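Left out: one protein chain. Kept in place: all the others.
Chains here go by letter, A and B, matching the order in which they are written, and residues are numbered from 1 within each.
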Amino acid sequence: MAINWFKYSAPSTFYGLAGKLIPWFAWPAGLLFVAGLYIGFFVAPTDAIQSEAYRIIFIHVPASILSMFLYLILAGYAALGLIFKTRLSSMMASALAPTGALFAFISLWTGALWGKPMWGAWWVWDARLTSELILLFLYLGFIALQASIEDPRRADKASALLAIVGSVNVPIIYYSVQWWNTLHQGATIKMTGTSMHVAMQQGMFMVLAACWLYAIAVALTRVRSIILEREANTQWVKELQEVKQ
Amino acid sequence: MSRLSVFGLLGLVIRRDLLLAMRRRADVLTTLIFFVMVVSLFPLGVGPEPDMLRKMAGGVLWVAALLASMLSLPRMFSADHIDGTLEQMMLAPQSLTMMVLGKIVAHWMLSGLPLVLIAPVLGLQFDMPADAIGVLMLALLLGTPVLSMIGAVGAALTLGLRGGGVLVSLLVLPLTIPVLIFGAGAVEAVSGGMDAASNLSLLGAFLLFALVFSPFVAAQALRISME
Partner (left out) sequence: MTMSEFFYMNGYAFYVWGSYGVTLLVLLIEIAMVRHRRQLALRQLRLMNESGDE
């Protein structure tokens, strides 16, 4: 039985599918969060050098990974929407942007709070933190452009082009900041200096998986709202039972 | 009407834009005056010690160049957009990419080139040594066109939007950071006694990369905005 994947590329069918999928992502995310943090705090040993401060790694590293990958996924959906003119892909791109920006913010916040005990300063112009800050600017640029254009179609296409140009620049920015950082500060202390204890790795991967599931659940919920907003005057939306009540 | 060659088109658009700009000379000077003013503010804020100023000179001049070129970006397409010539240009049989390249070059000659020419004066204001000023001018010569090219994409995307000026800076500045890093790095390398060839070659690489892609991307952005 060949699954007709294109059936789900229409907003109406995708709306129903997403609705059913969200709980399957949301609840495991919560469980994995709790389990991962339990391992991180109770199973993983105290670090020799940084004692307890290193436990921030369990949220800092996943958040940074998420913020980077969500931007690339966002650019991917944007490109799909631009090339194939599938409205759902553009909606998915704009649904991912706020979550990605939030993870970039969390990564910066936890990075700063980790930097204080370890390097003695709230903000350190470390290559990764600086690139993360620039990535946050790229997200904010995407959201600002999308918000400032009324016509949804033009907003999607314009922000899609910006996301593609941005994603081409992400590696260039990263390596130029890397080069700039090693020039000025020499080798800064690596964030994960100590070799990773097994429990640490387990904890981090569980939190990472939890973050992924969370991001998917939130993005699906937001994309459903976007579908409702944009397809407001279509027939299938009017028939929706949650609208009829 | 003789078939207009691609480069004929390029020359035509550049001449037209320069002519138009010369009629409103004030616009050209505002970018230049803004650049000089921003650079002159720093010693007032930071203090007049020559050795500190000398250390900061490259960075300050480059950040000011970035801001100055952002200032004049919205004007790249808005004048033609308002009176409808942009639509005619898009309907013309000639390639839109070449026309956009022409507009980028014209914009650069009006906003980037003046910065390069006045940089030595400001360099002296910061007591920069002669070789540092030379490298600064070369770096600006390589870097400012890239600012105009990336800026063209931003200007095309935000065509006709309220608050377009600030928005274009928000979109474009993060993308110009590599140019800032290697531009200021070139000056710093020379004043530190090292050779700036690596920085300048990377700037050259950015220039070629942008030259190949940005006119086409800006043309696509124009088509999106003008639908």
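By definition in this document, a residue touches a chain if its C-beta (ideal position, glycine included) is under 8 Å from a C-beta of that chain, and two chains touch if they have at least 3 such contacts.
As the structure is a computational prediction, the values presented were derived from the model and not from experiment.
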What are the shown chains in contact with the chain that isn't displayed? A
Out of A:F142, A:Y174 or A:Y214, which touches the unshown chain? A:Y214
Only one of A:Y8, A:F69, A:F105 or A:W123 touches the unshown chain, namely A:F105
Out of A:L21, A:A35, A:A53 or A:I143, the sole contact with the unshown chain comes from A:A53
Note that chain A touches the chain not displayed via residues 37, 41-42, 46, 51-53, 55-56, 59-60, 63, 98-99, 102, 105-106, 109-110, 113-114, 116-117, 214, 218, 221-222, 224-225, 228-229, 232-233, 237-238, 240, 242-245
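Definition applied: only the chains that are shown with their structure count from here on.
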Chain A and chain B have mean C-alpha positions lying a whole-number Å distance apart equal to 33
Complex contact set, residues of chain A against chain B: 134, 137-138, 140-141, 144-145, 148-149, 153-154, 157-158, 161-162, 165-166, 169, 172-173, 176-177, 179-180, 183
Touching chain A in the complex: which residues of chain B? 153, 157-158, 161-163, 167, 170-171, 173-175, 177-178, 181-182, 185, 202, 217, 220-221, 224-225, 227
